[in-house]
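Removed from the display is one protein chain of the complex; every other protein chain stays in position.
Note that the chains are named A and B in the order they appear, and that numbering of residues resets to 1 at the start of each chain.
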Amino acid sequence: MKRILSFIIHHSSFIILLLILTVFAVPMTAFAQDADPGTPTDDEVNAIAKQMYCPVCENVPLDVCGTQACAQWRALIREKLSEGWSEAEIQQYFVDQYGARVLAEPPRQGLNWLVYVVPPIAFLAGVYILFRGVQSWRQIEPDASSDAADHEPATQDEEKPADDYVARLEEELRRSEQ
Amino acid sequence: MTEVKTKNANTEEAQASTGPQWGRIIVWGGLLVLLTIVALGLKRTQEGPVGPGQDAPAFVLTTFDGQEIDSADLEGKVIVLNFWASWCKPCEQEAADLETAWQYYQERGDVVFLGVDYVDTEPEAMVYLNKFDISYPNGPDLGTRISQAYRIRGVPETYIIDQDGVLTHTQIGPFTSLSQITAVIDPLLEL
Partner (left out) sequence: MIANLGFGALVLTFIVSLYGIGAAFYGVRQNKPAWVDSARNGMLLTFPLLTLSALSIIVLLVTDHYEVAYVASVTSRSMPMYLKVTALWGGQAGSLIFWSWLMAVFASAVTLRKWERDREFLPWVIVVSLITLAFFLALNIFIENPFNRLWQFPSGQVIEKMFQPAGSTLFYPRDGQGLNPLLRHPGMIIHPPMLYLGFVSFVIPYAFAIAALVTGRTDDRWIRLTRRWTLWAWMFLSLGLVLGGRWAYDVLGWGGYWGWDPVEIAAFMPWLTGTAFLHSVIIQEKRGMLKQWNMVLIILTYSLVIFGTFLTRSGVLSSVHAFAQSAIGPLFFAFIGLTFVASLSLLLHRWNDLKAKAEMTSMLSREALFLFNNLLFIGILVVSFWGVIFPLISELFIGQKVTVGPPFYERANGPLMAGLLLLMAVAPLSAWGHSTIKTLGRAVWKPAVVAVAVVVAVIASGITNPYALIGIFLTALVIAVTLYEYWRGAMARGRRHGENFFVALWELIKRNRRRYGGYIIHLSMAMLAIGIIGIEMFQSETQDTLSQGETLTLGEYAMTYDSLAVFDAPDGRNVARAVVSVSKDGKPVGELYPRRDFFYDSQQPMTIPAVRSTLEDDFYVLLVDWEEISTSSATFKVYHNPLVKWMWLGSWLFIFGTLVAAWPEKERDLAPVRTRAAASVKA
């Protein structure tokens, strides 16, 4: 911990954020160590490893990566688990040691917020544009150049609902047979 | 982005014919930004590791025993910066030679050997250091910052930095003999 702290002092604001997170994690450490850890099973190790990525095998989750480096990482997870660390603490430890790239998703801080914010904004913008586009289309005069044969009068549709589909289909069939 | 363009031009027909409109500007701007990002990424990829003649990137190494080593404090000394890992077989080939070289230069006081442990776990790293009796300072590459700054492609890689902080030699892969190590350090000391 001392090593990490001294490292932090020499680094940028990003690290200060990490520091804050670490500070929050400290009481949890004390709490977690009270619990009886037992011997961690492979499944418990894999459950954590599944959500992490080792830089040695890019884009392959840690639980299935076959390199020696990843085997050592899994052994480390097991060791930390047997010491009673929680999943969040272990993840934080790996982030401190190896950087944010070990996480399956960028941590929600700083520039990384863009990852989460841009897609919904883009999608909402798309929805807005689509609705506006549709409205503007509605304003175009129907007689401009629309193909009248393409749609039946609305009244027929309302009055003879059951036959609407059949009528439409028959119309299509008739046309395709011409 | 492009969609903005599509629908917008429909609604603002008049503007479309009179000249540039914001939709076009956004589309071209977006394309420019994208191409710039890709170009920068490509440039970085093409660069490869930091090469001889360039200023060595500054770094702070926190050793396994908690000591802080700042490259800025080492000006005037030759730095031998070795990237290694306990899971790396080729690293073992050069480990003993590096230690011997360190013993050889240690008394002079103007050569510093530093080991950066890349993506490794501490218990295994300690075993490795003990196995080869390595006595020069070693520390983990916290957050893979140092390896990123030097854009290493793998381990082992060794960077020799002269008294002025300029990189003079890049060793990709292990040193094969002690003489190979001294051959790249000695010329710097004779100056």
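Observations on the model:
The working rule: a contact is a pair of C-beta atoms (placed from the backbone, for glycine too) under 8 Å apart; a residue touches a chain by one contact, two chains touch by 3 or more.
This is a predicted model, so every value here is computed, not measured.
Listed residues B:T63, B:Q93 or B:Q148: the one in touch with the omitted chain is B:Q148.
Subunit B residues in contact with the hidden partner, per the touch definition given at the top, are 2-3, 5-6, 9-10, 13, 16-17, 24, 27-28, 31, 34-35, 37-42, 44-46, 144-145, 148. The chain not shown here touches subunit A at positions 14, 41-43, 46, 51, 53, 55, 57-61, 64, 66, 99-106, 110-112, 114-115, 118-119, 122-123, 126-127, 130, 133-134, 137-142, 144-147, 150-152, 154, 157-158, 161, 164-166, 168-170, 172-173, 175-177.
Rule of thumb we're sticking to: only the chains that are shown with their structure count from here on.
With centres taken as mean Cα positions, subunit B sits 30 Å from subunit A. If you check the complex, the residues on subunit B that touch subunit A are 3-4, 6-8, 10-11, 60, 62, 64, 66, 68, 70, 85-87, 119-124, 140, 142-145. Listing the residues of subunit A that touch subunit B in their complex gives 2-4, 6-7, 10-11, 54-56, 67-69, 71-73, 75-76, 79, 95-101, 125-126, 129-130, 132-133, 136-137.
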